[in-house]
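Omission of a single protein chain aside, the complex is shown with its protein chains in their original locations.
Up next, chain A:
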Amino acid sequence: MALSRLSSRSTTLLQPLATTSLLRRRHISTDTTPITVETSLPFTSHLISPPSRAVETSSQELLSFFRDMALMRRMEIAADSLYKAKLIRGFCHLYDGQEAVAIGMEAAITKRDAIITSYRDHCTFLGRGGGLFEAFSELMGRTTGCSKGKGGSMHFYKKDASFYGGHGIVGAQAPLGCGLAFAQKYSKEEAVTFTLYGDGAANQGQLFEALNIAALWDLPAVLVCENNHYGMGTAEWRSAKSPAYFKRGDYVPGLKVDGMDALAVKQACKFAKEHALKNGPIGSNHHAFAFVFEQILEMDTYRYHGHSMSDPGSTYRTRDEISGVRQVRDPIDRVRKLIIAHDIATEKELKDMEKEVRKEVDAAESPIPEPSELFSNIYVKGFGAESFGADRKELRATLP
């Protein structure tokens, strides 16, 4: 996969340091010696004691954060160009700025834990182990895409890594995610579902309905509000009476997290997963103690692009605001500074890594789907029913 290819190249970038250096140089990418880093901001909590600000990480992890986020960033920027070149059609919602949420979450969970998200799903797909080639193929409607070109930007899936998409209807993924958690509990899987939604979706009734049921039935669901402060063109204060999304679960504990800090995200997700899997206090009588397995994690994050490629993103926020966040809170820069401060790699080595990532991100030629794909995967079992093209006497198919 693109990322493993990258790591083998990076060892050749590292030259042995001159012995005049007083600090002993650590090797890039293989060192798993624990380093402890404090999150930039404390956690704010609701109905629960927050986790510690001291996060355990390692050189290997920090470097993989850097590489993976740089890859995600480049992919989104390349998608911007491809959209403007009309190679990507329809809607295209980009995630650049929010990479730390996808990366931090992956670091805290396994591929048996499920993730479900909205249409802003390219980087989440990559985080789950999806390939760059499959992603770009899908964006361009090719048969080598992760949904064979039939889904498009908003409908990436990777079931073998428990990634359930990729949903176009705002808020719909909330009950769906609780349903995944239901199945995990039903099948006694010792796994958790992370359901991501935005500040725009946070007001959807179905979210509260699903949360209520999840809390009643003790489902291992963690709801993650990716608060990028704008629901398309509407700022959070114009759409929510209470934009304290981590508190909106009422009886459900919540945590507010600096979503631009990958380590804070990792810590919060680890904390939430442990909480969701824990047995209740004193045996199985949960109801008497109002112990709630769910949590709402509010990730304070930011998207540099507009809502989608059809939205310039600057009619409802100032360019100063956007560049301000980029200068002060950019997630990749934060990890870059950490890496340099801990002497894990030099500035030049990191820049070289970014150049390698740029090269990874180029779109290969691949075929468009066969016309017969029009009729495939409508059902699992079609019972021999007929389906039709626009002219039913000209084009029809029997569904197997």
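The working rule: a contact is a pair of C-beta atoms (placed from the backbone, for glycine too) under 8 Å apart; a residue touches a chain by one contact, two chains touch by 3 or more; residues count from 1.
Operating definition for what follows: contacts and distances are computed from a predicted model.
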{"item": "Chain not displayed: protein name in its UniProt record (\"Pyruvate dehydrogenase E1 component subunit beta\", \"Dynein light chain Tctex-type 1\", \"Proteasome assembly chaperone 1\" or \"EF-hand domain-containing protein\")", "value": "\"Pyruvate dehydrogenase E1 component subunit beta\""}
{"item": "Touching residue (missing chain; options A:90, A:324 or A:400)", "value": "A:90"}
{"item": "Hidden partner chain, touching residue among A:50, A:131 or A:168", "value": "A:168"}
{"item": "Selected from A:201, A:215 or A:272 as touching the chain missing from the view", "value": "A:201"}
{"item": "Chain A residues touching the omitted chain (full complex)", "value": "89-91, 141-143, 147, 149-155, 167-171, 200-201, 203-205, 231-234, 238-240, 315-316, 368-369, 371, 373-375, 378, 386-395"}
